[in-house]
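Missing here is one protein chain; the remaining ones are kept as they sit in the complex.
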Amino acid sequence: MKHVDEYRDPELAGKLARAIAEASTRPVRFMELCGTHTMAIARHGLTSMLPATVELVSGPGCPVCVTATEEIDRAVKLAQTPGVMVATFGDLVRVPGSHSSLARERAKGAQVKVVYSALDALDLAKAHPQAQVVFLGIGFETTAPTVAAAVLMAQRTGLTNFSVLAAHKLLPPALAALLTGPQLGLNGFICPGHVTTVIGTGVYAAVAKQYGLACVVSGFEPADVLATILMLVRQVEQGRAEVEIQYARGVSAAGNPQAVALMNQVFSTVDAPWRGLGWIPKSGLDLAPAFAQFDARRRFDLEVPPASDHPGCQCGDVLRGLVRPNQCRLFDKVCNPENPLGPCMVSMEGTCAAWYRYRR
Amino acid sequence: MCLAVPAKIVEITGEMAKVEVGGVQRLVSLMLVPDLQVGDYVITHAGFALHRVDEQEALASINLLRELVESVAAAQAGEVRGDD
Partner (left out) sequence: MASDTILLDHGAGGRASHELVGRIFAGRFSNPLLDPLDDAAVLTPPPGRLSISTDTFVVDPVVFPGGNIGSLAVHGTVNDVCMRGAKPLWLTVGFVLEEGLSIALLTTIVESMARAATEAGVVIVAGDTKVVGRGQADKIFINTCGIGVIPEGLDLGAHLARPGDAVLVSGSMGDHGVTILAQREGLNLDAPLKSDSASLNGLVADLLAACDGVHVLRDPTRGGLATTLNEIAATSRVAIELQEGAIPVDPVVQGVCELLGLDPFYLANEGKLICIVQGGQAQAALTALRAHPLGGNAAIIGQVKEAPAGRVWMHTRVGGGRILDMLSGEPLPRIC
């Protein structure tokens, strides 16, 4: 596959790994901020190719993992509402809320359909005029514009049985919360690919300048990630802290203004709860007033009691890179992929799920 | 946050385009990326085109990788021989 296979060439990957080992003379710690990077690192076994001086930690980059328990409880309550058909990405189906999950509700007869795009949810609404189709809007700035586009199309075509339960999250506020929180001992960030495709690289300039952290925007193939790590190592070795783009084929510094405009038109920012990180100001998206009729929270009674994470859960520290999965008391004991307690084990991409599957 | 894979546009009808990845074709919306043509490579995500892959950028990007490796090796070699 063009633009893919070149970045999976074992010879190039081997050279990059050797170059990292040669360039790295002192311990460094980089955080990746995107669940797909966590998956790529784990799936291709990249950690085993890195020298001992380079440590990678996973941040709050997986949209399923950061979806708060009460947001899952709201989706469960939605699924229990007669006449409702919940349309969701596959990632969310097994995620446990306080006492149930979409998978359990489906087993009890709720209509839960897995879709691959918000457009598929529109098609469901057209195909089932008698059902109230509600799309679960999770994901960061990569996915939010696609949901905004679907809402605009629903408005344009006068679709009355379609609405969105918005639980989108924004990356910059989470990044700020990480940096102003407890000391992380980081030297730099593997910056997300396609969030940056949408919002551009501007947000990272302050991180590099103010906090002296190297920032490199990475693609998702093995050679992309290894090249990004090499660029980060060289910045640290040379005492630089800059924003660099490794993923030139997928990102431009300016981002995608059309996508940002659409997102800002349909959604407005609100304070939002992050599983494991608590409430972060201006870090979530709700339907803007002009699109209130598409807001599932206004169309249905979805009030749920406040929920808290599992008492022994240390996901907050894992998401900050302060604790490694195998250092958490619950990891691989009470908490495992079959019985995920915290967000990091819940999604296939969560830090602990990836560690459990690929490195245990 | 996404596993978008570069796909080639093979057909455009209105706001939708048929794209192809490794022999697989799928319909994506072009609402988020203006003025695309057949033959363009696009990053797609959850049923939408997100970004047009610039051919020169793509070529530069793979060559950058290769140069990166050579330059580090050279720098290393230079230090070892102490002649830089």
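As written, the chain order gives the labels A and B, with residue 1 at the start of each chain.
In the analysis below, contacts are C-beta pairs under 8 Å (C-beta built on N, C-alpha and C of every residue); 3 or more make two chains touch, one makes a residue touch a chain.
Since the model is a prediction, treat every value here as computed from it, not as a measurement.
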Check: Which is it among A:94, A:282 or A:324 that touches the chain not included here?
Finding: A:94
Notebook entry, point to check: Thinking of the whole complex, not just what is shown, which of A:28, A:42 or A:313 touches the missing chain?
Noted result: A:42
Notebook entry, point to check: Contacts of subunit B with the missing chain: which residues?
Noted result: 1-3, 5, 18, 21-27, 45-46
Item checked: Residues belonging to subunit A that touch the chain removed from view -> 1, 4, 8-10, 13-14, 17, 34-36, 39, 42-49, 62-63, 89-91, 93-94, 114-116, 120, 139, 142-143, 222-223, 337-338, 348-349, 356-360
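Here, only the chains that are shown with their structure count from here on.
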Note to self: Based only on mean CA positions, could you tell me how far subunit A sits from subunit B in angstrom?
What the structure shows: 21
Margin query: Considering only the defined contacts, which subunit A positions touch subunit B in the complex?
Written below: 1-4, 6-7, 12, 15-16, 19, 22-23, 34-36, 39, 61-63, 89, 116-120, 139-140, 142-143, 145-146, 149, 152-153, 192-195, 197-198, 220, 223, 227, 230-231, 234, 246-252, 256, 258-259, 262
Next item on the list: Would you mind writing out the residues of subunit B in touch with subunit A in their complex?
Entry: 1-6, 8, 21-22, 29, 31-34, 41, 43, 45-48, 50-51, 53-54, 57-58, 60-62, 64-66, 68-69, 72-73, 75-76
